[in-house]
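The structure that follows is given in the form of C-alpha cells.
With one protein chain held back, the other chains of the complex are shown just where they sit.
Note that the chains take the letters A, B and C in the order they are written out, and that residue 1 is the start of every chain.
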Amino acid sequence: MRLILPLSITFVTGMIMVLHFFVPHQPIKFLGDNLQEWYMIVASAAIFLGALNLMHVHFRKIKLKLKNWKYSPVTIIGFMLMFVTGLIYGVTAARPFDFMFMNMVAPMGATMFSLLAFFVASAAFRAFRASNWRATLLLTSAFIVMLGQVPIGAMIWDKIPLAKVWLMSIPNTAGQRAVMIGAAMGVVSTSLRMIFGIERSYLGGTD
Amino acid sequence: MASILEKLEKILEKLGNMDRRIIFILIALSVIIPLTLNLIFPNPVGAEPSRDMYEYVDALPSGSDVLLSFDYDPSTMPELQPMAIALVTHLMRKDINVVGMALWPQGASLGQEVMSSVADSLGKVQYEDWCNLGYKTGGGIMIVRLGSSMNAVFPTDRDNLSWDEIPMLEYISDLTSFDLIITLSAGDPGIPAWVMMAGDRFGVPVGGGCTAVSAPQFYAYLQTGQMVGMLGGLKGAADYETLVGIQDGQAVKGMAPQSIAHLVIMSFIIIGNLAYFTQKKKGGRG
Amino acid sequence: MNWEILGIWLGAMLTLCLYSFLYRDNPFYKFAEHLFVGMSAGYWVIYTIENVLKPNWWQQMFPEDGGFNWVWIIPGIFALFMLARIIPKIAGLSRMALGMIIGAGAGVNMVGFFQTNAMAQVKGTIISISSGGAWDIFSSIVLVVGVVSGLVYFFFSKAHTGIVGRTANVGITILMISFGASFGYTIMARISLLIGRCQFLMFDWIPTIPRLLGIGG
Partner (left out) sequence: MRNLSAVIAVLLVSLAGLALADNTDPPESVVTEAALELEVCRAIDLQASDIPNDEGGKVKLSWIMESEGIRPDSLGIMRRDPAGSDELITTLTGNFTDYTDDSARNGTTYTYWILSFRGGAAEACSDEVQAVSSAQWFYSGRVGMLIILSLIMAVIVYYIESGKRGKELYIREIAGLAAVDDAVGRATEMGKPVLYIPGIMDMDNIQTIASIVILGRVARKTAEYGSPLLVPTSRSVVMSVAQEVVKEGYLQAGRSDAFNKENIQYLTDDQFGYAAGVDGIMVREKPAAIFLLGCFYAESLILAETGRSVGAIQIAGTAMPSQIPFFVAACDYTLIGEELFAASAYLSREPKLLGSLKGQDAGKLFFVILIVAGVIAASIGDFWSPMKSVAEFLRKLVTVN
C-alpha cells in the first residue's frame, strides 16, 4: 500500500514528460517546463545525504580503527577545507576556494584522466591478440585506425588515412547505429516498466 | 640455428607476459622525449570531418554570426583548447562575429582566454566583433530556452554588462539568428545536447569539436547531416591548425609525441601477437 | 609567499602522488586519493549550492525584483522528502522524491533516446545502395547490412541458429570492427591528456625548481 503514492508520482511525472515532447499546449507545457527543473533541484539537494554519508563512513573508520583509518582524516580535512572556504569566501576567482580547486582538485582530475594513456596501452597489449578471426578483425581495424590517426600513417602509405576515415564512417557507424537503435528499444521498454510501475524494486521493500 | 630460434621464442614468451609497468615506462618516455627535443612532424590533412568543418566555416560570408560554446574544463584542455584557438582565429580572420558561451562552468573562462588573446592579435574589438556570454547551467533544457530567447537566458554577459549594451548582440534574438553553432564538447552536456536541441529542434547548423574518445559516436551525426563537420581530438585540432595556417600550434606540436606513442603501442600489439603465436605453436607441439 | 609557485607545487606534488599508483598502491597514492575524494566532494557540495540550488531554485522562488513564486515550493518540499532519509522514522518519505526523479528521468529518456538514437539513426540508414561508383555502392551495402545484422544480433527471443544465427554472426563481426576502430581512434585522446600533464610538469613545474633554490632567474 505504501508504494501507491510514490508509484503514482512516477506515473504522473513520467507521463507529463512524455506528453511534453508531443504537446505544446497548456497546461502540459507549463508542467513539463517546470518539472524538468524541479527534478534536477530535488536530485541536487540530495548531495547533502552523500556528504553526510562520506563523513559518517570516515569518522566511523577512525573510531573503530578500521583498515587504513589513518588516511580518513585526510578525506575529512579535504572536504572541510573546500566546504568551509566555499561558504566563507564564495566561489569567485582568485579566492581560496578557487585557488584550491584550480591547483589541487583540477590537476588531480587531469592526472587521473591521463592514467588512461597507460591503461589503453596495457589493455591493447593484452587484449588485441589474433586468437580467432573475429578478434583478428578487431585488432586489424584498431591497427589501421591507429596508423591513420598520426601523420606517420600517411607517410607509410597515403591511403591509410582514407582507410581510417572509411572504417570510422562506414563499419563504425553501422556498429554504433545498431547499438544505438537497440539501446533505444531497451530504454523505451525500461522506461515503460518504470512509468507503469511494473518494475518497482528500486523503491525498496516494506520497512 | 635451432638454439637461436629457441632463445628467440623464450624471449618472446617472456615479452608476452611482460609486466605492464614496462609498458607504462615506455609510454611515458615516448611522450617526454619528443617534448624535450621539441620535435615537429608534418601533418597532411585528407578528406576528413575536420576538412568539412573548415570548409563550412570558410564558406560563411563575413558578418555572419557564430555561436561558440565552450563545453569543457581544464581536464580536457590539451585537446580542446588548441581547437578553440584555431577556430576563433579562422572565424575572426573572416570577420565573422563570435558569440561565446559555456555549458560547463569553467568553459567560460577558458573561452575568454582564447577569444581575448586571439582578438588582441587580430585587432578585434570586444562587444563589436566578439563577446562572451558566460556560463549557464541546465544543459539541453537551457538550449531549448535559447531557442525562444537568448536575452532571457543571458540578461548580461560574463562581465555583467547588460545585453542591450552590447552592440553586436543587436542582431541576435534567438538561436535561429546564428548561421552556425560550434560546440567544443568534452562530454555531457555537449554535442548531443546541441544536436538534439539546437540542430534537430530549431534547425540551426551545428558543428563541433570533441575529445577523440567521444568522436566515434558522433560519426553517426555526421553521416545523417545532423552535424556539418567535426574536429576529433588532437588530430582534428592539428588538422584545423594546418588548414588555417597556424604553423607551430599546440596541436601540431603534440603530434610528434602522439606518433611515437602510437608506434610504441603498435609495436606492443605486434610483440603480444608474436608471443601469442609462439606459445600456441608450442602448445600444439606439446 | 608566492601564490603562483605554491599552486604549481601543490599541483605537481599531487600529480606525482597519483602517478605513483602506476607502480603499485602506496602511501603517497593513498594520501592523494583520500584528499581527492574529500576535496572534490566538498567542491561539488558548494558547486551544487552555488550553481543549482541558488540560481535555479532560490532565486526563482524569490526573484531579485521582489515577490514570491509559490510554485517553487513544490521542488523544495520534494527536496525535503529526499533529505528525510536522515531521520529513520520518516525515511519512507524519500520514496516520493525518488518517484519524481525516476518518473521524470524515465519520461525524458524515453522520448529523447527514441528520437535521437532510434528515429534519426533509422532515417540515416534509409539510403540508396545503387547510386555512385562501385566503392560507394559497396560502402552503402556494408552500412545497411551492418545496421540490420547488428540489430538482429540483439534479438533476444530467437535462438542464434539458422539464418538468424548467421545474420547475428555478421552483426557481431561488424560490431567488433566498430569497437576496434573506436578503440584505435581513442588512443590519441588518451595520449593527449598525458602530453598535457607532462607539459605541466616539464614546462611549468621544473623551471620553478632552480628559482626556488635561488639559482638563475
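Details
Just so we're on the same page, contacts are C-beta pairs under 8 Å (C-beta built on N, C-alpha and C of every residue); 3 or more make two chains touch, one makes a residue touch a chain.
These numbers were taken from a predicted model, which means no experiment stands behind them.
For the chain excluded from display, the touched partners among the shown chains of the whole complex are A, B, C. Shown as candidates are C:W57, C:W72 or C:F113; the residue that touches the absent chain is C:F113. Among C:T125, C:T173 or C:S192, only C:T125 touches the chain left out of the display. Check A:A43, A:M100, A:A130 or A:M168 against the missing chain and you find that the one touching it is A:A43.
Interface residues of subunit B with the unshown chain, by the touch rule above, are 20, 75, 170-171, 173-174, 176-177, 187-188, 200-201, 203, 213-214, 216-217. Residues touching the missing chain, restricted to subunit C, are 18, 21, 24-25, 29-30, 32-34, 36-41, 43-44, 48, 82, 85, 94, 98, 101-102, 104-106, 108-111, 113-115, 118-120, 122-123, 125-131, 144, 147-148, 151-152, 154-160, 175, 179-180, 182-183, 186 (touch as defined at the top).
Contact residues of subunit A toward the unshown chain are 21-26, 29, 39-40, 43, 46-51, 53-54, 57, 60, 67-68, 105, 108-109, 112-113, 115-116, 119-120, 122-124, 126-128, 138, 176, 179-183, 185-194, 196, 198-199, 201-205, 207.
One rule holds for everything that comes next: only the chains that are shown with their structure count from here on.
Think of the whole protein's Cα atoms as having one middle point; the chain whose own Cα middle lies nearest to it is C. Chains A-C form the pair joined by the most contacting C-beta pairs. Inter-chain centre distance (subunit A to subunit B, centres taken as mean C-alpha positions): 20 Å.
Between subunit B and subunit C, the centres computed from C-alpha atoms are 16 Å apart. Between the CA-based centres of subunit A and subunit C the separation comes to 4 Å, rounded to the whole angstrom. Annotation for subunit A: residues touching 2 or more other chains are 36-37, 102, 106, 109-110, 113, 117-118, 120-121, 124, 139, 142-143, 146, 149-150, 168, 172-173, 176-177, 180.
Counting partner chains per residue, subunit C shows two or more touched chains at residues 22, 47, 52, 56, 115, 121, 124, 178, 181-182, 185-188, 190-191, 193-194, 196. Across the complex, subunit C is touched by residues 21, 24, 27-28, 31-32, 35-36, 75-79, 105, 137-138, 192, 195-196, 200, 211-213, 215-217, 220, 223-224, 226, 232-235, 254, 257-258, 261-262, 265 of subunit B. Within the complex formed with subunit A, the residues of subunit C that make contact are 3, 6-8, 10-12, 14-15, 18-19, 21-22, 30-50, 52-53, 56-57, 60, 71, 74-76, 78-79, 81-83, 85-86, 91-92, 95-111, 113-115, 117-118, 121-122, 124-125, 139, 142-147, 149-151, 153-154, 171-188, 190-191, 193-194, 196-197, 200.
Residues of subunit B that touch subunit A in their complex: 18, 20, 23-24, 27-28, 31, 41-44, 46-48, 73-76, 109, 138, 141, 212, 216-217, 219-220, 222-223, 235, 255, 258-259, 261-266, 268-269, 271-273, 276-277.
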